[in-house]
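A single protein chain has been omitted from the complex, and every remaining protein chain is retained in its original position.
The letters A and B name the chains in turn, as written, and every chain counts its residues from 1.
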Amino acid sequence: MRLTSKSKRVLGVVLVVALAFALAACNGGGTTGGGEANDAETIRVGLLGPYTGAVAHFGLAVREGALLYIEQRNAAGGINGMQIEYFWFDDEHDPIRALTGYNWLLDQEVTAIIGGVTSGPTMAVVPQAFEDNMPMITASATHAGVTYDAENGVVFTNMFRACFIDPFQGEKMAEFARNVLEAETAAVIFNTGVDYSIGLQEAFVARAAAIGLEVVTIEAYGVDAVDFTSQLTNIAALNPDVLFIPDYFSIIALMAPQAINAGVTATLLGADGWDGVMDAMTDPSSLEGAFYMSGFSVEDDTPKVQDFITRFMERYGHEPNMFSAQGYDAAMILFAAIEHVENTTDHVQGSDEYRTAVINAMAATNLTGVTGHITYDRFNNPIKTAVMVEIRDGLARFWGTF
Amino acid sequence: MLLFAQLVNGLQLGSIYALIALGYSMVYGIIKLLNFAHGDVIMVGGYISLMIIATGTHPMVAVVMAVVGCALLAVMIYRLAYVPQGPTAPRLSLLIAAIGVSMLLQNLAQLIFSANIHSFPANDIIPMVIYSVGGVNISLASIMTIVSAVSSMAGLTLLVHKTKTGQAMLAVSEDTGAAQLMGVNVRSIVTFTFAIGAGLAGIGSILYCVRFPIVSPMMGALPGLKAFVAAVLGGIGSIPGAMIGGFAIGLFEALVNSAGLSTWTDGIVFAILIVVLLVRPTGFMGPSMAEKV
Partner (left out) sequence: MKEFRIPMPARYGINLALIAMFLITGNGVMTSGMLSRAQGAIVIEVGIFIILAVSLNVVAGYLGQLPLGHAGFMAVGAYSAAIFWRSDVLSGVPSIIGGLLVAGLMAAIFGIIIGIPALRLKGDYLAIITLGFGEIIRVVIINLPQITGGTPGLLNIPRHTNFLLLYVCVIITCAVIHMMMKSRHGRAILSLRENEIAAESCGVKTTYYKVMAFSLSAFFAGVAGAFYAGTLGMLTPGPFNFMKSINILVMVVLGGMGSMMGSVIAASILTALPLLMQGLNDYRLIIYALMLIIVMIFKPSGLMGTYDFSLSRILEKAGNWMMTRGDKKGGVA
């Protein structure tokens, strides 16, 4: 087992060369992008989200969408002739990393931040950003607490989002089940380790009780669960009309076939976390007849959406998902506000008045993005119609808005 | 009836854990290394079979290639990351290197295959067929998983006890120095052990992907951790122990889930583990703790 010093040296050289290559490769993916213009003539924005680790796919999808918008904008001459310069920081889905990342972005003198991506790290950043009066918009953090501190009754006025909040989706799905599907009994299975899942579950159950939809059972599973057979067997025994599964698509891809095996015949209902589920399943037959709510459907045939999809495909070589679409819209909302401030005021970028002006302009958003028409309520949550997706003949089809 | 279904479910999971646990245990038995990169070998196996099935070749080719690929990868890891540390390397530095390899594999996978979750064509490997036995639904996948796991383990047992190489493996794990003096080529035996352990994990990887048909860069972490626990529960270093440990963890999980305590599963499984270890400090089949002074 002894390694000669020679082979150790050879190995060392090999590893160092590998490292050098890796380092060299990195130069291709620099942190900043955008124009060659000097600092004073650029608009600087930050992106914060998980770009490595278990939830990197969300962070990267949002980043792709947001960067597509920025690149388009820059190609079209930027904002009042100013190019957009961007910086990103990988929060690794860790709150303390997110806080460091937020501070790092501020050191880069960004005007505003698009982020975070997941609710936990975002909520770690928001109180600090609120103190700094820093305009922020998240494409995908759905937790109600991201923009509103319920304990103290404080609205984080600087924080906006381009996605639905958890309670909204839970309520909508209960209404959809009762009013459209005419269901009388419902079962719920949710993830106790994901706040998204908990939030939707609570809202669904509360709304169901109010509109006469009987919830026959609420089953639960833990954060790392991959096997749901026993819970699904319990649900099958109660034979509900609908089964609401508020979780992300990777879980749905595992659970749906298990549901069929366990004998569940209920109509499966989901929320925007399901977006992408069709790509994660080779055989989606177990989802046949299911409905889920989404912020975005690639089948939406409005020109704006189709144009976005074409450009996205050209740039990245794959179809956008909801996260990319919301990332795109988040960037659009933010830059519309910045453009408004640039046009109507002469505040200095980065000054407190400038930030306040951007925040006010965002609050007054009245725009149509690729995920629908967006205005904000007093909690900075978007008021927009939901897209309902139906899974029919093995495809996720645009059912309509609800 | 429900209990029986849960038992089958537990056995299916357990046989996957057992296959993976064997790799942990065999490597540990020989070089006392907790090979944390072992879980990520499962992930690599998943991607290999995914890619090969995508080319349209026969699924069995994918299975074989996944097993061979995992074995080669493990040998590479051993030669490049562990061997250079020399025979006197502290155990913890080997462990840290293993963690480094694990992170390297995960992040390379993300770089190459993107962070997206890929679906695994489970039905191509084992068709979705469900048998109804006395009112209980049992899938073909469950049966196939248990059968292939058990036969792999039987094969391993034969290999270890009936072949010269197997005897050499036992000898090295018993006393490396003495084995070397008796003319056993220790380095090649350890390499062989890594290859066998990873090959079994490759089989485990396919079976895991059939059971949970998604492939992602981080997918190996969880079965890896569970299998590690199974290996310790069985008595780390012991081959029959790893098998028993794997089945035990799978059954514990299924039973806890069916008792309606699913959100507590991991906590309860670990609590059981601790209790078992308190009663039997070296797991089910571990060597006795008597030490010479």
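Here is the rule we go by: contacts are C-beta pairs under 8 Å (C-beta built on N, C-alpha and C of every residue); 3 or more make two chains touch, one makes a residue touch a chain.
Please read all numbers here as calculations on a predicted model, not as lab measurements.
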- [ ] Can you work out which residue in A:80, A:103, A:239 or A:265 touches the chain that's missing from view?
- [x] A:103
Task: Missing-chain contacts mapped onto chain B - done: 28, 34, 36, 81, 84-86, 89-90, 92-97, 99-104, 106-108, 110-111, 225, 228-229, 232, 236, 263-264, 266-267, 270-271, 273-274, 277-278, 281-283, 286, 289, 291, 293
Open item on the list: Touching residues of chain A against the unshown chain: what are they?
Closed with: 8, 11-12, 15-16, 18-19, 22-23, 25-26, 29-31, 51-52, 88-90, 92-97, 99-100, 103-104, 106-107, 120, 123-124, 127-128, 143, 145, 149, 151-152, 192-195, 198-199, 222-223
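Everything below uses one rule, namely that only the chains that are shown with their structure count from here on.
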Task: Residues on chain A engaged by chain B in the complex (per definition of touch) - done: 1-3, 7-8, 11, 52-54, 56-57, 59-60, 192-193, 219-222, 224-231, 233-234, 249-250, 253-254, 257, 261-263, 276, 279-283
Open item on the list: Quick check: in the complex, which residue numbers of chain B touch chain A?
Closed with: 2, 5-6, 9, 13, 80, 83-87, 107, 110, 114-124, 128, 130, 137, 139, 186-187, 190, 211-214, 216-218, 222, 253-254, 257-258, 260, 262-266
